[in-house]
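Handing you a structure now.
Note that one protein chain is taken out, while the other chains of the complex remain in position.
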Amino acid sequence: MSVATQDTALRTGRVSRAFIYLFLLLMALFYLLPFGIMVINSLKPLSEITGGNMMSLPQVWTLDAWRSTWSTAQIGVEPTGMRPYFWNSIKMVVPAVAISTVLGALNGYVLTKWRFRGDTILFGLMLFSCFIPFQIVLIPMARVLGLTGLAGSTTGLILVHVVYGIGFSTLYFRNYYAVFPTELVRAAMMDGAGFFRIFWRILMPSSGPITVVCIIWQFTNIWNDFLFGASFADFDSQPITVALNNLVNSSTGVKEYNVHFAGAIYAALPTLLVYIVAGRYFVRGLMSGSVKG
Amino acid sequence: MTLIKQLKLSAAVLALTATTAAAADVEVLHWWTSGGEAAALNVLKGDLESQNIGWMDMPVAGGGGEAAMTVLRARVTSGNAPTAVQMLGFDIQDWAKEGALANLNDVASEGGWDAVVPAALQRFSKYEDQWVAAPVNVHSVNWVWANKKLFDDNNISVPTTWEEFEAAMQTLQDAGVTPIAQGGQPWQEATLFDSVVMATGGPEFYQKALIDLDPEALGSDTMKQAFDRLGVIRENVDDNFSGRDWNLATAMVINGEAGMQIMGDWAKGEFVAAGQVPDEDFLCFRFPGTQDQVMFNADQFAMFDQGGTVSEEQAALASAIMSPSFQAAFNVVKGSVPARTDVPDTDFDACGKKGMADLAQAAEADMLFGSLAQGHGAPASIKNAYYDVVTAFFNGSFDSETATEELVTAIEIAQ
Amino acid sequence: MSFLKIDNVTKRYGAVEVLHRVDIDVQQGEFLVLVGPSGCGKSTLLNMIAGLEEISSGTIAIKDKPMNGVHPSQRNIAMVFQSYALYPNMTVGKNITFGLEMHGVPKAERDAKLGKVADMLQITPLLDRKPGQLSGGQRQRVAMGRALVRDPDVFLFDEPLSNLDAKLRVDMRTEIKKLHQRLGTTIVYVTHDQIEAMTLSTRIAVMNGGYIQQLGTPREIYDTPNNIFVAAFMGSPSMNLLDAVIRLDGDDAAVEIADGDGAPVTLPLPIPAARLQGRDGTKVVLGIRPEAITDPDGADKSANTVVALKNVIDVTEPAGSDTFVTTTMAGKDVIGRMRADAHVHAGDNADLAINMDKAVIFDPKTEDRIV
Partner (left out) sequence: MASAPAQADLRTRLQNFIPKLVLAPSVAVIFLFVYGFIIFTLYLSFTDSRILPSYNLVGFENYSKLFRLSHWTTSITNLAIFASLYIGISTLIGLALATFLDQKIRGEGLLRPIYLYPMALSFIVTGTAWKWLLDPGIGLEHTMHLWGWESFQFGWIKNSDYAIYTVVLAAVWQSSGFVMAMFLAGLRGIDNEILKAAQMDGASNFQMYRRIILPQLRPAFLSAFVILSHLAVKSYDLVIALTGGGPGRATELPATFMYSYTFTRNQMGIGASSAVIMLMTIAAIMVPYLYAELREKK
């Protein structure tokens, strides 16, 4: 299971190797370009952007845009910057990711190791739920949140994200646990471990890779959500994507591109961090389950 | 919550004056997020805070309030409506029809709103004879904003007819300038078309076609002619217009890349922000052929019903909005004109003064028309159907004949 | 009184019945092997004893206590799995004592038991390693240690040797047998390998298609298989099964088969004709184990009925200790076992001795044994 590299390499000639490297580098450029330009331009003063070449490096390097976006940019009536919204998002994402991951793991565990009649159909139904377009759930969801008294609260947002995250997290864990030896579970059962003890002591310690995949996936999706955040949040629980939208989509006034870009980067920072920190485990995690179908 | 509010309200009634009331908060949903707009709202916020009423800000920018309206839908459905919401035209009527809005009649009669707000505006602020919204401003959309230096350099005088307008565009074209700066979003193209229809068919035709939605008028040759004229304007727009924001188009006029922009009076804010002075650096005039008409839209704040009554904070907010001082302060910044006609024009610049005079005059002569593109001609479904056809034409998918036919069908489906 | 009683047990999945009314009584200290091809139901039966699968009907009782519905951990049984099922995240020591920990055994006692079991299995140096660092044989020991430490009433083994290489398998087999003899525990052992079944068991249950085909000591199973299935399944190389016809002559009974040239050969049976009353001339299946077909010098001297005949040898397979020969009788390949120094070669028209004492006769329709 240790992945890092493996010898699926073929014997290739020097010309084809050169071609491979060229292709890989060009693609790297293609992937870096848009974001690179955002970074570069967020470090320029506004005049340099509107007057000049967007691909050139800044003549004057400045962090002004970054500073003002974080703490003083006008978002709505208050010049608060994106800082408070950033924390709103954190407060929403962390519990939502944790809950949906744990639920997904438990569901996967039940669906593979405690099978019962109709479990496959249930799983199919859960999986299909990933495909529901979020636009259609807004109104009924709002109603439910209102009835449960969760409207406009971070708790309500967490609920929404957990609900629509369960499908994928269950999928990941189910596929992972499907290849997890059932005999281990049986052995633990005979050793006298109960349902939860087997889960925590036997399955969880071996679920590292898939947990990473699931967390990355959930974190990215929930952090980047705009629709639910805008619709179900109150003035004091709006997530950062809504703030970014307010910053970038203001209808009048000078377009402060450098501030917009800095804002976009702030909004993307945690997810980027998650990818960079956990990315090495990502391929490993995918390998150990989810793509094995 | 409701009970507390009622208690507070009765306390306020007992004290007979609003200022002594205990502090409470208003949550305001709006899409005024840019620097200037926010500064204007801050006037309102300060006003309320002086009355010990806190301001909870709930901005949702995007799409001229479209995003905010979606949020509103979710909030109302969940029973967690904001206290006050920025709204346009028919949206107010639609929400009032749902019974969601609070009756502001008491505040209105106290402030004498009936006398100072033009009747055409009241059509949107009132539902079944009840005031449900407090109008902040009146924007008008049949404005042309022009670069004065380019006009002077090319000896162009302010056009007053279509022919003169066409000639002016030609002159600018010949001089190597983009004649018309246009933003490429459906609402901008439709806003332009509003003026073209008015100029081509006259007020009666406009009323019949775009407000009463008479299929015959919609499918008439006059409409086709209006599309033809829009086509002429399209030829005078650079190819890079698609997707462009309106203020970027304004910037083109400001820095002399383009000669004119047909846009609502909010464009003025961009000129002012760029340090330009009306009549010296830029010109504002009515779209040729619509000199006597004012095609308007108005931002209003609707108050959401909080348990069958107007809360004391809502009342305070409504009267603060309608106070002449706020109306003046806000509209000077925003570029629009006050919704009350009795506000002195002293603080306004030349364009503002002209706008106020035009409004008063048009109100008098019954020449005040809601802009369809801005949601003041017909409900949102019709407005968007109208967008669909106009933008398809402007982007070259239809010729004028197909566009006319499509307009009839699209509006019929939307009804 | 039996120690483990399987009484009329049936297993159904929905409408499909996979085990049919199984009855087995296991006495204390017995080593019962369930053997059969894959899909015969042996693992299902084992899992039901373990409590890992529900019993559809019937009863399983241990020490006279019905176990239906009792949780696996409460049955005082232990199980060794085919894949060993060692917890990959725990050390060997932890693996062994996990069950004790779950049952609330105090740490000191756990350690004492662990030490004893580890000594017995000679795995003391491995206790701090993780399963991933162990060889197959070591894992096998750990798995057994995990079962032993519990000191259960019944040990269950689910094909425990099938993941080992041939040499290790033989070693471990011996070790399991030793362990059984030393501890005198009751064991139920599942395998598809008939050699394991023969070598280890005190009794064997041969299963097929959800039925017990035969339950008996290894000797009984081997010498007097109940039916063609058991006869063919047990033994390697497996029993020769030939089409034959009964010939009764007065008191003498015989069977007639065709030799390599198609000529009829009569083979006398060591039983009175009365036992085949009324079957004269009927078709039967004659079963002869390979070791009953030998070179004349290698024939069992104590046997009563040895038939000598000549037949052409097609193939010889010297296996060191013996030489297996293939010849043709009744249109089929027939395998015989000769001494290593019998000096036969392919193509020889060799002398063969058939020990008819060991012959069995089956009814071709019911496939049951007649004699």
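Brief remarks on what is shown
Letters A, B and C mark the chains as written, and numbering starts fresh at 1 in each.
One rule holds in what follows: a residue touches a chain if its C-beta (ideal position, glycine included) is under 8 Å from a C-beta of that chain, and two chains touch if they have at least 3 such contacts.
A quick note: this is a predicted structure, and the numbers were derived from the prediction, not measured.
Which of B:A24, B:L48, B:M69 or B:A146 touches the hidden chain is settled by the complete complex: it is B:M69.
Interface residues of chain B with the unshown chain, by the touch rule above, are 63, 66, 69-70, 73, 76-77, 94-95, 97-98, 184-186, 239-243, 379-381, 383-385, 388, 391-392, 394-397, 406, 409-410, 413-414. Contact between chain A and the unshown chain involves residues 3, 5-12, 17, 20-21, 23-24, 27-28, 30-35, 37-38, 53-55, 103, 106-107, 110-111, 114, 116-117, 120, 122-141, 144, 162-164, 166-167, 170, 178, 194-196, 220, 223-227, 241, 244-245, 248, 257, 260, 264, 267-268, 271-272, 274-276, 279-280, 282-284, 286-287, 290-293.
The rule is short, and it goes like this: only the chains that are shown with their structure count from here on.
Steps from chain B to chain C, taking the shortest chain of touch contacts, total 2.
Taking A-B and A-C together, the chain pair joined by more C-beta contacts is A-B. Centroid distances built from C-alpha atoms place C farthest away from chain A.
Remark: chain B and chain C have CA centroids separated by 91 Å (rounded to whole angstrom). With each centre defined as the average position of its C-alpha atoms, the distance from chain A to chain B rounds to 39 Å.
In chain B, no residue touches at least two other chains. Residue positions of chain A in touch with at least two other chains are not found.
Contact residues on chain A toward chain B in their complex (touch as defined above): 74-79, 138-139, 141-143, 145-147, 151-152, 230-232, 234-236, 238, 242, 245-255. Interface of chain B with chain A (complex): residues 27, 30-31, 33-38, 41-42, 45, 55-64, 67, 70-71, 73-80, 245-248, 266, 269-270, 273.
Here chain A touches chain C in the complex through residues 181, 183-184, 186-193, 197, 201-202, 205-206, going by the rule given at the top.
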